[in-house]
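Removed from the display is one protein chain of the complex; every other protein chain stays in position.
On to chain A.
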Amino acid sequence: MFFHIVLERNMQLHPRHFGRNLRENLVAKLMKDVEGTCSGQHGFVVAITGIENIGKGLIRDGTGFVSFPVKYQCVVFRPFKGEILEAVVTMVNKMGFFAEAGPVQIFVSNHLIPDDMEFQSGDMPNYTTSDGSVKIQKDSEVRLKIIGTRVDATEIFCIGTIKDDFLGVINDPASV
């Protein structure tokens, strides 16, 4: 799920960036530092959408770096148990398949793939129904349901299922 929230961060800036462009430099560094990172609490920071407030800088003893408390608005993506996501399959093996929904990696184990889909090994390992009408392989797009998340301080990993109504392949790259 996506959220638009306000976060705060202490930015350390080298004195060489001081001057007329201090603010621009600060924001550029913030984007570089923050966008694409993941915190267990808030999820993945997708994009910074605005700066709320930059506080007074404080010179650090000994280094000359100045730290600015910066309040910024951003869009975060945080997967939840029970959430339905659309994802692209990245790898298929005998144990199941891996897929990505933006920055999130999801594993779907083979017992959560419908029983009528069989694993086929080969150059392009895949799961296929007995009549061959539905096939899951690399780059397939699937709709899946998150059934579990592992949230570390800097990482979120999900497991999902496609064994339910309206889940499964939504676009088959082989047929396009």
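One rule holds in what follows: contacts are C-beta pairs under 8 Å (C-beta built on N, C-alpha and C of every residue); 3 or more make two chains touch, one makes a residue touch a chain; residues count from 1.
Please note the rule applied: contacts and distances are computed from a predicted model.
K.L.:
One chain isn't displayed here; going by UniProt, is it "HTH TFE/IIEalpha-type domain-containing protein", "DNA 5'-3' helicase", "Cytoplasmic tRNA 2-thiolation protein 2" or "Ubiquinone biosynthesis monooxygenase COQ6, mitochondrial"?
P.N.:
Listed in its UniProt record, the absent chain's protein name reads "HTH TFE/IIEalpha-type domain-containing protein".
K.L.:
Determine which one of A:K71, A:R143 or A:K163 touches the chain that has been left out.
P.N.:
Only one listed residue reaches the unshown chain, and that is A:K163.
K.L.:
Of A:G36, A:G55 or A:G148, which sits in contact with the chain we cannot see?
P.N.:
A:G148
K.L.:
Looking at A:V89, A:L112, A:L144 or A:V169, which residue reaches the missing chain?
P.N.:
Final answer for the missing-chain contact: A:L112.
K.L.:
Which positions on chain A touch the chain that was left off?
P.N.:
On the side of chain A, residues 91, 93-96, 98, 105, 107, 109-112, 121, 125, 147-148, 150, 157, 159, 161, 163-164 touch the unshown chain.
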